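Every protein chain of the complex appears in place save one, which is left out.
First chain written, first letter: the chains are A and B, and each begins at residue 1.
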Amino acid sequence: MAIALTPGVPIAPGGEAPPERVKRKGKTAYFLLIPGMAWLVFFFVIPLGSLFLTSLERPLGSGPSAGYASALRWQNYTEALSKYDTEFLRSFWYAGLATILCLIISFPLAYFIAFRAGRWRNLLLVLIVAPFFCSFLIRTYAWKTILADDGFVTTVANSLHLLPDDRILATPLAVVFGLVYNFLPFMVLPLYASLERIDPRLIEAAADLYARPWIGLQRVTIPLAMPGIVAGTLLTFIPATGDFINSQLLGSPRTRMIGNVIQTQFARDALPTAAALSFSLMAVILVVVFTYIRRAGTEELL
Amino acid sequence: MAIAIEKATDARLPLHYRFTRYLRSHFIPAIGILGLIYLFLPIAVVFAFSFNDRLPNGRGSVSWVGFSTDAWTNICVDPNICRAVGTSLQIGVLATLAGTLLGTMIAFALVRHRFRGRQSTNLTIFLPMATPEVVMGSSLLALFLNTRIPLGIVTVLIAHIMFTISFVVVTVKARLAVLDPRLEQAAMDLYADERQTFRYITLPLVAPGIAAAALLAFSLSFDDFIITYFNKGPSITTFPVYVWASAARGVPPQVNVIGSLMFFGALAVVLLAQLAGKVKRR
Partner (left out) sequence: MASSSSSGKVEDLRLVNLVKDYSGVRAVDDISLTIPAGSFFALLGPSGCGKTTTLRIVAGLEDPTSGRVFIGEQDVTIKPPYQRPVNTVFQNYALFPHLTIHDNVAFGLKRRGEKDIETKVSDMLDLVELSDLARRKPAQLSGGQQQRVAVARALINQPDVLLLDEPLGALDLKLRRQMQIELKRIQVDVGTTFVHVTHDQEEAMTMADTVAVMNSGRIEQMGAPEEIYELPKTAFVANFLGQANLMEAEVVDRDGAQLVVQAYGNKWAVPTARAVQNEGQIIVGIRPEKLRIALGAASDTEATNSIVGTVTDASFVGVSTQYLVRTPWGQELIAFEQNLAGGDRIRVGDEVSLTWEKSHSFGLAGHENVDAGVMDLSGAIAEAVTESS
């Protein structure tokens, strides 16, 4: 099998390493990465650091107007959290509830589009996303109209004695309802994306192997849709926790969420308090997110 | 005759079976349809209320006053509303261009190149999506205040580009990841150098992903209220900010007109794109 070497062609005995070919080197990667990553570092990472520093500043006078100076005043955190612990917990409670409701509504919807819609699939996807091209605020206002005290929905619910407060607007129900509505596509789309990838034959195979439909769903469909479920719940839960528009427009002072507090504290120039609350919110969310991702075994989402 | 009827009834399946089968086969579509009704209810209200009349004192109302096409014929009766839409469009287009470019570049680097610091890069891209808007908005505000950068259209643009990048990266990356590397190898095998391969093969095949990312970036930017609200300063009013501010004196029906226009416009664009795709495939 050995061949006679052609004279004039230099070949080192034993096979010398060939010279490197000019191809994609590391440099291109950095050229592609640096502009975008720099943007994120300057306007996301550094601001977070800046926010952290702000959260530790001490007041120069008695009121917020007196200004603040750099310090390491950790009391800002304890003070802010003990003062606004209700709003803090309420945010997670509302957001958690809204996420679960979103999941309950979205799963059949996404399942229907992925497996039953046939040639209507693309149209349905467009229809799911379409309402969200109409501004977030306008839609929330529309809910204000729909849920108004003298509106159809409230009247019907009242005549059935379903409402403890005799109204929907300005109750926690309305806020959670608004959250569910506004973040629904963030749940439906990732769910659809992972359901669509499931080979329907897998579900049939489960049925063939004695799984009742419910068990098949539990043991085959849901585990395979897990990346979508995790992505969807995160994309819903995270913005819902920090949201203040739904609470502002559909709720009352009794439904204030942490976003409302942060926003008002910033507006009142109480910067360290607002920053401490923001940072605490971020920290709690990150802990929740990472624990959740680990638990669900979907680290590849990162 | 009697025999025939009896045979027919015999052939039918038991009633309880037919009932549960009916429920089973209609349960999921029923939920699907209910879901769609739920999604479209507010849109119907927005559209209906774009024909709402104003209150006698000239303010908008959340309840029905009377039918009027006035809002549709006089959209810019308050010049601020159209100026706000203009500002939003301007910011949306610029942020989309920059965010899509920067995000697409990162996506290519992540999928196609080896480099050091991949883990921290991934984390930096993931974090903005895991951060509530109120935190991003307030932290940027803290930075701008600390560095004495004046708030205005520039700070809003900076913020919008920042939060669109991650979504663009994720969208384009998904498209790139399913692109068969053999197609690019085939192009190289057929005498296309790196640049030609990118131009004739990679770019056309990734283009739908980039377009989707741009669409997403635009709608995120156009619709953003929270981050904008923190970083806009007094001189800038985007459309969502206008809506927010007008709430106090009653949202004018023109806002509903613009909401309806945005809805139908976007629907038309998407449907046309789908149709064009279908024709092209033929």
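Here is the rule we go by: contacts are C-beta pairs under 8 Å (C-beta built on N, C-alpha and C of every residue); 3 or more make two chains touch, one makes a residue touch a chain.
The structure displayed is predicted, hence computed values, not measured ones.
Only one of the listed residues, B:Leu23, B:Ile37 or B:Leu190, touches the absent chain: B:Leu190.
Between the chain not shown and the residues B:Pro29, B:Gly117, B:Pro204 or B:Gly265, the one that touches is B:Pro204. What chain B contributes to its contact with the hidden chain is residues 180, 182-183, 185-193, 196, 200-201, 204-205, 281.
One rule holds for everything that comes next: only the chains that are shown with their structure count from here on.
Chain B contributes residues 24, 27-29, 31-32, 35-36, 38-43, 45-46, 49, 62-63, 102-103, 105-106, 108-109, 112-116, 121-136, 138-143, 145-146, 158-159, 161-162, 165-166, 169, 194, 219, 222-223, 225-226, 229-230, 239-240, 243-244, 247, 251, 255-256, 258-260, 262-263, 265-267, 270-271, 274 to its touches with chain A in the complex. The touching residues of chain A, when paired with chain B in their complex, are 23-24, 26, 28-30, 32-33, 35-37, 39-41, 43-48, 50-51, 53-54, 105-106, 108-109, 111-113, 116-117, 122-124, 126-139, 141-146, 148, 150, 181, 184, 213, 234-235, 238-239, 241-245, 249, 258-259, 262-263, 266, 271, 274-275, 278-279, 281-282, 285-286, 289, 301-302.
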